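Here's a slice of the assembly, chains where they normally sit.
Chain lettering (A and B) follows the sequence in which the chains are written, and residue indices restart at 1 in each chain.
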Amino acid sequence: MPFKRTFRVHWVDTDVAGVMHFTNYFRYFEACEEEFYRSISLPFNDITAKFGITFPRVEAHCNFKAACRFNDSFDVIMQVREVAEKTITWDFKAILQGDGKLAAEGSIKCIAVNAKWKAVPLPHELVKVIQEKGQ
Amino acid sequence: MPFKRTFRVHWVDTDVAGVMHFTNYFRYFEACEEEFYRSISLPFNDITAKFGITFPRVEAHCNFKAACRFNDSFDVIMQVREVAEKTITWDFKAILQGDGKLAAEGSIKCIAVNAKWKAVPLPHELVKVIQEKGQ
């Protein structure tokens, strides 16, 4: 089942065109990802403490379909697309709560690296829980 | 009674020193202010629609007392300090949830301006509800 969290457009997220600046979708996608790891009791810093890895992003993509404006609330829906040996790719949708319009859909690909920023295989324990809870 | 909302430090809020960048306290103070107006059914955009005013900030101040780090949650506590003819000054505290430490305390002073950015008196109706609910 996809993971979902609701966010709201803050004043600081908007720009002079009156809409949420496109970079903020990526901020909220990442915030949703943080919430996912928190929901499985493994916030990013615990992953680092436990497995010695961090998750730099290697690719980000988004299509922007409809504008989000100040005070709009929207759901971010997140689902694992692919777990490879060293990478995880997440799909995201941002859905406006008022009219159910798709505001944006995108993906973020993360790679597991060790303390020296060398790519390393994902820990089995993490893969297992992501495959259980993240799709 | 002071108004309170809980926030969490996101990855993007941190800097290379490992702590939340100081500008983000101001972002969360403003987010709390937005929540306050929403709680009285008057989000910023409705205030503009109803009274023809917006609230640019004329002054901001903050003392930073203790670092907030990734994944920390903190309460922002907000209380009106002064309602003058054309301005509202809010006091804010950010309190870390784990140990109850005061992370930051500051204030933001807002001025009511009309569509031409001329300072105008605060609407009585708004003053009344702020004095009832904001302190």
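Annotations for the structure displayed:
Assume a residue touches a chain if its C-beta (ideal position, glycine included) is under 8 Å from a C-beta of that chain, and two chains touch if they have at least 3 such contacts.
None of the values given here were measured: they were computed from a predicted structure.
Counting every copy of the one repeated chain, the full complex in this structure comes to 4, with 2 of them shown.
Please note the rule applied: only the chains that are shown with their structure count from here on.
The mean-CA centres of chain A and chain B are about 27 angstrom from one another, to the nearest whole unit. Touching chain A in their complex are the following residues of chain B: 10-12, 27, 30-31, 34, 38, 43-45, 70-71.
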